[in-house]
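Before anything else, here's the structure in question.
The complex appears here without one of its protein chains, the remainder shown in place.
For reference, chains read A, B and C in written order, and residue numbers begin at 1 within each chain.
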Amino acid sequence: MLVTPFIYSFTLRLHDTDAAGRLFFAHLFRHAHDAFEHLMTALGTPLETMIRDGQTLLPLIHAEADYHQPLHHGDCVQVQVTITEIRRRSFALHYVFLNQRHEIAATAHTVHCQINADGSAAEALAPTLRTAFTRFHHSAIT
Amino acid sequence: MLVTPFIYSFTLRLHDTDAAGRLFFAHLFRHAHDAFEHLMTALGTPLETMIRDGQTLLPLIHAEADYHQPLHHGDCVQVQVTITEIRRRSFALHYVFLNQRHEIAATAHTVHCQINADGSAAEALAPTLRTAFTRFHHSAIT
Amino acid sequence: MLVTPFIYSFTLRLHDTDAAGRLFFAHLFRHAHDAFEHLMTALGTPLETMIRDGQTLLPLIHAEADYHQPLHHGDCVQVQVTITEIRRRSFALHYVFLNQRHEIAATAHTVHCQINADGSAAEALAPTLRTAFTRFHHSAIT
Partner (left out) sequence: MLVTPFIYSFTLRLHDTDAAGRLFFAHLFRHAHDAFEHLMTALGTPLETMIRDGQTLLPLIHAEADYHQPLHHGDCVQVQVTITEIRRRSFALHYVFLNQRHEIAATAHTVHCQINADGSAAEALAPTLRTAFTRFHHSAIT
């Protein structure tokens, strides 16, 4: 069983930075999504399979981030991911980005909604997704 | 005098999309920042000059977006930018992304804080910035 | 009739740069592809229509660039695009990137090959593409 929070790590690369010498803020969202993809694979419901099959799409309807400490080129960053909410056809994730001194450099939050192949809202989350998310979510408490 | 909202337009390119056939969400923030850079130049306070001089840095402390309609490859997008708040050492911008049918495809919000070259919080916004922002902000009302 | 070279312009944004204070080299290819997309639209054969229809795909089989002068945040860059070769099922483009002093900052070269929806090599370039490319190519000489 996966233990929550799910841990994903990465090294901040040159292309993540900008001329101000720090992480360009938008790239934090790219890393958050990498962590999400990694989690989905660990849950046995890889995103690439869903997109290839074209039946289940999980586009973001909301994304936000708070930046507390600058992140620099070469920093080893740990991302802690939790599922914070499971609704009828949507779910929310929270991300904590820790720098190498184990300080919170940033946090992020994303909300994903299941839609059908034609773009209409899904009746409800796919049962396999709901089961996987619920099991992972509960591992936080029990 | 600049009229608010400030208008910035772009065409959604192939690299903005992903295998799900839509805008990859994180790239919306890149376009928001492009609109912000464009506005700063129009205000006579180009970001590149500030970063090159190294005295005034305006990193983001918060960013968020809501996604209402998918954006696709080739879409002509209009961004309407307003300054929504001017505080002592920070300011906030709001962005409305309109698709070619003039529907709201997404909105975004960013908060920027002025810091010194050493990373410490600035005493207050640089006077030239405050003046430029205030004049632009007020053009919305008067 | 389009005159060759085709001109595409852009401003180098913060996210194009890295902590070394210059354009991150890989982003030059993104701008080259933007210029290519722009040209395709001008030729009446927009890339997004082809990808949406799914019958004609033009993936790159080769890309290269030479970097002569650094490009910096805020630089206004002009890209001059020419079609240098039209073969049976492939074509090649050349890009010259001029900085604001009208010096050659970089050059790039891409080769694209037409494939079918199933990934197999196309028998030949689509007639509309061949006609559009040939007309544009010849405008360089006549």
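Note that a contact is a pair of C-beta atoms (placed from the backbone, for glycine too) under 8 Å apart; a residue touches a chain by one contact, two chains touch by 3 or more.
Because the structure is predicted, anything quoted here is derived from the model rather than measured.
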item: Omitted chain - touching chains that are shown; value: A, B, C
item: Which of C:R30, C:R89 or C:R130 contacts the chain that the document leaves out; value: C:R30
item: Contact set of chain B toward the excluded chain (per top definition); value: 14-15, 17-22, 24, 26, 72-73
item: Contact footprint on chain C, counting only the chain that is left out; value: 19-20, 22, 24-27, 29-30, 33, 48, 51-52, 57, 59-68, 70, 119
item: Residues in chain A touching the chain absent from view; value: 11, 13-15, 30, 33-34, 37-38, 41, 46-49, 51-52, 72-74
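Everything that follows uses one rule, which is that only the chains that are shown with their structure count from here on.
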item: Leader among chain pairs (count of C-beta contacts); value: A-B
item: Centroid spacing, where centroids are CA-atom means, of chain A and chain C in whole angstrom; value: 34
item: Between chain B and chain A, distance of the C-alpha-averaged centres to the nearest whole Å; value: 24
item: Centroid distance [mean C-alpha coordinates] between chain C and chain B, Å; value: 28
item: Per-residue multi-chain contacts in chain B, two or more chains; value: 30, 33, 48, 51-52
